[in-house]
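Only one protein chain is missing from this complex, and each of the others stays in its spot.
Let's look at chain A:
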Amino acid sequence: MDLFLHYLRMPYLLDGVGYTLLITVLGLLGGLVMGVVLAAMQLSRFRTLAIMARAYSIIFRGTPLILQMVFCYNALPMIGIKLSAITAAGLALALNEAPFIAEILRSNVIGVDRGQVSAGQALGMTPAAIMRRVIAPQAIRSMVPALGNESVSALKNSSLASVVAVQELTLRSTQLASATFDFFSIFFASGLMYLVLTGAIAVIQIVVEMLLDLDRPPPKEQLARFLRALLPGRGTPAPLAPVTPPDVAAEILDEIATDPLPPPSPRSGPIDRAARARRLAGNNAAVEVKQLRKSYGSQNVLDGIDLTVRAGEIVALLGPSGSGKSTLLRCINRLEGWQDGTIRVGGRFLGSDEDGRPLSPRVTAQMRASVGVGMVFQQFNLFGHLTARENIAGPLRWVQGLSRLDADRRAQELLDRVGLAHRADALPRHLSGGQQQRVAIARAVAPGPAVLLLDEPTSALDPELVGEVLEVIRRLAVEEGLAMIISTHQLRFAGEVADRIVFLAEGTVIEQGPAEQILRAPSHPLTARFLSTMNAE
């Protein structure tokens, strides 16, 4: 026991801990930098880059670290690169960690809901902005446990640096054991030292997870509370934030009762449909779809669609599931490509130049923003890590370049209009579906788009929440004067709000015309059958 304590305190071994830490840090930082590059290459749309990154991963994940150590130390000098032992070991560890870290990064990036990306694209965010503002903050939160694991493994792997003469803890332990024959005391002592180091990593991981937990107060406040708790004689520390998440169900029930929409504006009286139709007919085309064809493999999804929507016109897309409604909407703002045909939004070809050559995702994103086409999704697709206010204000700052003050003011004003001003600081997951969709609509409208695409905005909602969302859309239709294309199954709503109904089946427009006429007297048997089925439900 005395010998054990002696070795535990021995400066020689403690210095060895220093080298162990140094190599681990070099390996992890280098691995992180290279891992980011590798992950980016693998996720890139350029195939060559992805193949190169994959080849690197296969080689460096598939060979033992001990060989890589020896390679960096003994083989690199043959081509004139003579690294110090520590640099060589750090480099080998970094080369080895990189593919593992890259896979952690990649899987967590892929793991972020695709809808979040679609929402970012639809808001006109460039790929870089989506990565930085939407994917990274969410992916980083979910990758902390895996990175903690990787750090522990890197720390233990650093012991292999002993083969290239780095004076780290394992090498020093074996040397000491050879010189003294105190085999057991020495290895128990160095084992305990490793445990302390890996334990410290575990503690760091827990703290980081706590700081990144969205259900807790912001990190600054947490740190202040922590310091207050540490300082003696400063009175009782402030009570800690409740760790249990708020009772979401009860809150939602409360909200339904307490967050009615503000009274409608005076303009929302009954309208003269005929006059409105005449006025709209004179407007410019906001969206012009010509002979649009799209197929997945041999299956035609869109089979020669022609559709023109005038500025300010409200079009309801009806049709059975799989008729191509969602795909059409996603093509209009170029979230998806197609094989044949053209689409103009605001007179411009979105995502391609005048000669039809495709533009880069970044330029397409900028075009989306400048043309002004917003989208509301069936699954809401609010950014999960941002509050209701930030979901609206964030894109205004990132895409439209508004100041924080202006963006917040605009967000607050829109939240007021959808009756959710009091929920501005709530995270999406603490909002009901109906509330989330109201925020999502406010977010889509915030930049003042000329065209708003709504993709089955109430299909994912519980029946009792449908009404509030439809009411928000109804008011938008009246108050904003923007062109809207809504795919929906709500016939009554379509009849009240839409100027025109377009009926789609199997990727083609079967029938279109003034809303009341189509609903009352459909001319095509498919339309009639669809309407009667829907009315029967």
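Keep this in mind: a residue touches a chain if its C-beta (ideal position, glycine included) is under 8 Å from a C-beta of that chain, and two chains touch if they have at least 3 such contacts; residues count from 1.
As a working rule, contacts and distances are computed from a predicted model.
Between "Ubiquinone/menaquinone biosynthesis C-methyltransferase UbiE", "ABC transporter substrate-binding protein", "Gfo/Idh/MocA family oxidoreductase" or "Fe-S-cluster-containing dehydrogenase component", choose the name on the UniProt record of the chain that's been left out.
"ABC transporter substrate-binding protein"
Which candidate, A:M78, A:V203, A:A281 or A:A536, sits in contact with the chain we can't see?
For the chain that is not drawn, the touching residue is A:M78.
Which of A:L29, A:A128 or A:A165 sits in contact with the chain that's absent?
Considering the complete complex, A:A165 is the one touching the chain left out.
For review purposes, identify every residue of chain A that touches the missing chain, sorted by number.
3, 10, 12, 15, 70, 73-75, 77-78, 82, 85, 162-165, 167, 171-172, 174-185
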